[in-house]
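One structure is given below, encoded as structure tokens.
With one protein chain removed, the remaining protein chains of the complex are shown where they sit.
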Amino acid sequence: MIEARHLSASFEGVSVLDDVNIRVRKGTIVGIVGVGGVGKSVLLKLFCGLMTPEEGQVMVDDVDIASLDFDGLGSLRQRFGMLFQNYALFDFMTVGENVAFPLEQTGDCPPEEIQARVSERLVDVGLAGSEMLYPRELSGGMKKRVSMARATIANARILLYDDPSAGLDPVTSSKIFSLIERLHDPNGVSVVVSHDIDRMIGVCHEWILLHQGRVWFVGGLEAVKMSSDPVVATFFDTASQGGGV
Amino acid sequence: MTGVMARVGRITINTLVVVGGMTTLLGRILRSLFPLRCDARETWRAFYKVGVKSFPIVILTALFTGAIMVIQSGHYVHKTGATSLLGWAAGFAVFAEIGPILIGLMFSGRVGANNTAELGTMVVTEQVDALRSLAINPTAYLVAPRFLAMTVMLFLLTAMGDLFALFGGAVTAKFMLDVPVWIFLQQVMDAQLLDEYLLGLVKGTVFGMSIAVVSCYYGLTAQGGATGVGRAVNASVVAAAIGIFVTDFVVALMWGIL
Amino acid sequence: MIEFRNIHKRFGEKEVLRGVSLQVEKGQIQYIIGTSGAGKSVLAKHLVGLMRADSGQILLDGEDITDWNEQAFYKVRRRCATVFQHSTLFDSMTLAENVALPLRKHRGLSHQKALVRAMEYLKQVNMADHGHRFPADVGDGLRKRVAIARGLTMEPEYVVFDEPTTGIDPLAAANVDQLIRKLSDDFGVTSIVISHDLRSIFRVADRIAMLYKGRVWLDGTPDEFQETTDPVVRQFISGDAEGPMEFPGVRG
Partner (left out) sequence: MTAALAAWIDSSVRTWDLLRQTIVWILRGALRRRRRQVLQQLYEMGNRSVAFITVTLGILGMISVFQVLKQVEKIVPDFSMIGPAFIQMMIREFGPTIAGLMIATRVGSGIAAEIGSMVVTEQVDALRMCNADPVDYLVVPRFVACGIQSVMLSVYGVLVGVLAGAVTAYLFWNVPFETFFRLDLVQWGDIASGLLKAMCYGLAIPVISAQAGLETRGGSEGVGTSTTRAVVNASFAVVVLDLILSGFSYLVLF
């Protein structure tokens, strides 16, 4: 589905990814964790072509996205839905206009159908009837859910989540992660970047640990438990040791 | 109708709140200047930053102002043939009026806006609260050094700027109106513009103070993350520009009375 | 000993604190937990005078400091250091100079002497070999430790931590928790820690107070929190999505 080959990239002059190889298979929810924040967000932006790598390629459905022209990139992006860390809601639009925006841009959807899908999606994320509100009137958790509604309105098969539970308390975070699970498309892919390992454990099928810009560990939850690698052990132990019942 | 009245009421109240806030800030700055209680290292850093940042752009502006003034007064000379008046017209405009205003506006853009951005960022990332939690008075530590630096620097820049403007004017006079450079400068000297030159310097100093207070005020009252800082800078440069024109008017009136 | 008595605070028509009363014994690590927007940071800022209560009293070792002015609060802040969530270091100075600043301003040390003393404090948070670097080019976890070192330069009796482990990766968070524990055990420092990080709450806390709907919902030891039957606390502790907790609704 998505494959990164020998990816290297830097952000504001600092090298962040160094020869990263990742394969994300169809139908899986992948959790990407690691020390520090910047490398992981850059990886998501490389996947959907918002950033270009210094070296290496990104293959989506076996097509190298660097080779796509303007229209090719356009159709590629329609297959992606992205939840940004800072919500990225357009503050000059209402909630309804925000969620409808991706559909309006594709232009092949009649207005009535757009409205129907928008209100249906808002019900899904538990914000029924909030079409006329403005982003500044919403709390952090609600903005996150509107952003998720917008990211998934076009039924994109590839969903990217950049630190979905950042700055949210445990209860709201759980709501967000249960939404991630519910909105996951069985023959698509969901990639979640986060620190919130306790919540991710119930949701992610596969794990990727990024450390010092390189892929340190790839595997399922059992592989994590059995792994002898000290970094993996300390990372997941410190994470899941205390906390919860 | 009541909507308009409410809006007018709200605008006046906001303006009064802002002007009030600035006056109290000025009071607190003066209290930490006499006796001098601001931090030596921070003051030196402020002087260095304000001076270095504003020097190139202000001098370039001054050069262009001189040139523009000569071109504009060139029309009268061209029509009336009274080349002798050229030096007086250009010199007067540069020293007393247009020089200080343009230099002040550039300074307000370059240093004032930067000052608001820096202080606004420190407020938004709670660095000012950190200063207070370390029992250090933010006005004495952050604001007073910048006030000093900006006032002294704009005074110096206006003094130098006027000379550069004359130089720009002389070159343009030679190039555009074939008035030899030394004749142009001679005319400026003959017009006894010392009075205007001093007026320009007084204006420069007062502009420096008003830009410092305005930019520090909007910096310290920034709220709401990165977007809040952007809004604060926008409001600061606007208020600083109004401040320049209002103080220009007050100084010119007072100067007229003396 | 720190005591809050019936503190009220509102911002516009949103009442954040509706009568909070809390006692923090000397030498303890008191955690204040609750959902985001429950007023945890607001309460802490009252202690050091960064915010003034609408009504109620604050007592520091029996002395009523509620209505003191900014000047008077400088004395309080020498005894109560604050470490903010974004570890507010000054970007224009190196890490060592950041720690040296309070020493220079309060101990009257020259710039050089202050830097030497600063290295000792950096050693305490094992950041001694990063002294020359600037805040911008070190990670969040390291910046947090320097912020703690800077707070310690005033030899405070009390330290307020505002969400020390939020937004940093689990390794750095565990490090900060150890440091908080060490301060209390080795130096007898009383700490108030504001957090909604379930992991560090149960790893470090001596006592916990939960803020909900503007009041102290439950104040007790970690064990009391584990065994409580109160549905609201149960939901927060287990962190599952369904449950009786309502959320601060739409603002304005």
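Each chain gets a letter, A, B and C, in the order it is written, and its residues are counted from 1.
Assume a residue touches a chain if its C-beta (ideal position, glycine included) is under 8 Å from a C-beta of that chain, and two chains touch if they have at least 3 such contacts.
Computed from a prediction, not measured in an experiment: that's the story for all the values here.
Partners of the chain left out, restricted to shown chains and counted across the full complex, are A, B. From the options B:G74, B:G99, B:G161 or B:G208, the residue with contact to the chain not on display is B:G74. Residue in contact with the omitted chain (choice from A:L50, A:L68, A:L133 or A:L221): A:L50. Across the entire complex, the residue among B:L25, B:C38, B:L102 or B:V188 in touch with the chain not shown is B:L102. One chain of the complex is left out; on chain A, the residues touching it are 12, 45, 48, 50, 74, 77-78, 80, 82, 84-91, 101-102, 105-106, 150.
Counting the whole complex, the residues of chain B in touch with the unshown chain are 56-57, 60-61, 64-65, 67-68, 71-72, 74-76, 78, 92, 96-97, 101-102, 105-106, 108-110, 113-114, 116-118, 120-121, 124-125, 176, 225-227, 229-234, 237-238, 241-242, 245-246, 248-249, 252, 256.
FYI, only the chains that are shown with their structure count from here on.
Contact topology of the protein chains: linear, an open path with no closing contact. Each chain gets a centre from its C-alpha atoms; the one nearest the centre of all protein C-alpha atoms is C. Computed from the mean C-alpha positions, the centre of chain A lies at a distance of 48 Å from the centre of chain B. Our note on geometry: chain A versus chain C, Cα centroid distance of 32 Å, whole angstroms. Residue numbers of chain B whose C-beta contacts span two or more other chains: none are found. Residue positions of chain C touching 2 or more other chains: none. Note for the complex: chain C touches chain A at residues 34-37, 137, 139-140, 166-174, 196-203, 226, 235-241, 243, 245, 247-252.
Only residues 45, 48, 50, 70, 74-75, 77-78, 81-82, 84-86, 88-90, 92, 101-102, 105-106, 111, 147, 150-151, 154 of chain C touch chain B when the two sit together in their complex. The touching residues of chain B, when paired with chain C in their complex, are 39, 41, 45, 122, 125-127, 129-130, 132-137.
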